[in-house]
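I have a structure I would like to understand better, so I am pasting it below and will then ask my questions one at a time.
One protein chain omitted, others in place.
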Amino acid sequence: MTNKNISVIKRILEIDKRLIWIIILILLSVPLVHPWGLPIKVDQYVKDYYNAIENLPPGSLVVCRIDIEAGNLGEQNDQAVTTLQHLIDKNIPFIEVCFDRADSAITFEKVFSQVNKKGKIYGVDWVNVGYMEGKESALAAFAKDFTYPGKDQYGNVLNDLPLLKKYKSMNDVKLIIGSGDSTIRQWAVPYNVKMNSFVLGIFFGDAVNYYNAGITVGILSGLPGAAQYQFLRGTPGLAVAAMDALSASQIFLIGLLIITNAAYIYDQNNRRRKQ
Amino acid sequence: MSNILRRELPMTLAAAIVLILFTDYYFKNDILRTTANTLVNWAVVASATAAGVGVLNVLIRTTRNIQKRESYWYLDIWMLIMMVVVAVGGVIGAYGTSILYTWVMQNIYLAIDATIFSMVVFDITAAFYRTFRVRSIDAAILVISAFFVMIYNVPLMGGLFPDSIAIGSWVVNIASVGPTRALTAVTAIGLIGFAIRILLMKDKSIFGGVD
Partner (left out) sequence: MIAIIRQVLISGRIFQLIFMVVTIITIFWYIEAIKRGKVVTLRSIPALDAIDEATGRCAEMGRPVHFTPGYTQGGLYNADMGPQVMAGLVILQKVASSAAKRGVSIIVSLNQPEAVPIAEETVRVAYANEGAVSPPKAVRFISTEQYAYVAGVLSMYLEERPAANVLMGFFWSESLQFAEGSNYIGAMTIGGTASASQMAFFAASCDYFLFGEELFAARAYIEKAPDLLGSIVGQDILRILILAITVLTWLAGNFKYTQLVSFLKM
């Protein structure tokens, strides 16, 4: 092996990670500014998620547990916005409630401010209960009686809201939209209500177990899930643009994987030959 | 403080509470249910009270840093100021609308939170470059699986070449599901054993100090 080859192999195996970071940064940023419009394949569980909302009969109530952490807004903002817009476009009333963190109520406000409410009236078409302390016991108590918390996020007495005079408990719900084992344990299974799951990409493996078992009927997984959902709805947004960024960066990493391992195997073979 | 107050009493109390919650989960009984719900509410209150302990720890540490002019002591002053500002804004918000609290949360907190989470992409690529090398047979299987899963995760591949994602789809949806479920099941058993050891006072280390 010539010295030039050794030098190239060594350089490939010891790339300064800052160079990799700069390339990743460029590949993630450019498509967001100038989307390339690359094709997207829609997975079956996203189609099922879409159909679960699309096929809801009029007058159905949906309970949403949009419990998004501030740091996860980048990945889940579009999931939540598109879902809420779908519900509003279909005139499906919904109740929103959070259980994980107090700032989930703030992130929900940020998410909902991006939705076109089309003249929907608070208290009639939607209710935001806000954050409830107590984790699973609060989940269980809320499922039995939607007015359990007393007041909503804005200080209104829940008993006075028209929507909650009509719908009292989880027995009246046709679809749950949320995530987490606790939602399945306390709502979906005991009350036998269909559930749409929207999760971070990293938790897709957990969510698909429940989908395969028939407990959840659809999954949105991370930004790709949101992009596919936007594509189905015909309302492409930032998530669809982000798919170009994802494609570019993933292809770069696949190329890096191949080149690095090829160099590594070549290097190892040469070492063995020398020995 | 004697061992009875430090260890035996809290452990006995914990064991009694767990027994109530345990039986409430399995038995239909309104008194048990009410007691269990009350105990859970008390746990929530105790947890919120414990936040004061955390704040005290932060205050003691940062004031010590500031007094001794340790490294970046001026940032500790800034942190204390922000702590007071957000706390005051939050307390006002509890009784009405706090524009200050909402502004700080929506314009500072959400942005910083998302930024730090976004840094994970750099950590992932650095770890990926460093570790995904064919050092052994196990590593080779890992790298090959990773290759196909990455193909599966490229939206473009699914759109242009739908058949190319079949292997990756199999790895994600079928091959990894069984081991994940098995891992969850065995970890649950380990967790039950851990809980039983603590509640039966076989393992007292959770209450601090060696036996």
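Each chain gets a letter, A and B, in the order it is written, and its residues are counted from 1.
Just so it is clear, a contact is a pair of C-beta atoms (placed from the backbone, for glycine too) under 8 Å apart; a residue touches a chain by one contact, two chains touch by 3 or more.
Note that the structure is a prediction, hence the values are computed from the model and not measured.
Visitor: So which of A:D48, A:E109, A:D206 or A:D267 would be touching the chain we can't see?
Guide: Within the whole complex, the residue contacting the unshown chain is A:D206.
Visitor: In the complete complex, the non-displayed chain touches which residues of chain A?
Guide: With respect to the unshown chain, the touching residues of chain A are 69-71, 100-101, 135-136, 181-182, 189-190, 202-203, 205-206.
Visitor: Using the document's contact rule, name the residues of chain B that touch the chain not shown here.
Guide: Residue positions of chain B that touch the missing chain: 22, 25-28, 43-44, 46-47, 50-55, 57-58, 61, 64, 71-72, 112-113, 116-117, 119-120, 123-124, 126-128, 130-132, 180, 183-187, 189-198, 202-203, 205-210.
As a convention for this text, only the chains that are shown with their structure count from here on.
Visitor: Report, in whole Å, the distance between the mean C-alpha point of chain A and the mean C-alpha point of chain B.
Guide: That gives a centre separation of 19 Å.
Visitor: Write out the stretch or stretches of chain B touching chain A in their complex.
Guide: For chain B paired with chain A, touching residues are 36-37, 40-41, 44, 102, 105-106, 109-110, 113-114, 116-118, 121-122, 125-126, 128-130, 132-134, 143, 146-147, 150-151, 153-160, 162, 165, 172-173, 176-177, 180-181.
Visitor: With touch defined as at the start, can you tell me which chain A residues reach chain B in the complex?
Guide: Residues 15, 17, 20-21, 24, 28, 38-41, 43, 69-74, 103, 106-107, 109-110, 133-134, 137, 141, 204-206, 208-209, 212, 224, 227, 243-244, 246-247, 250-251, 253-254, 256-258, 260-261, 264-265.
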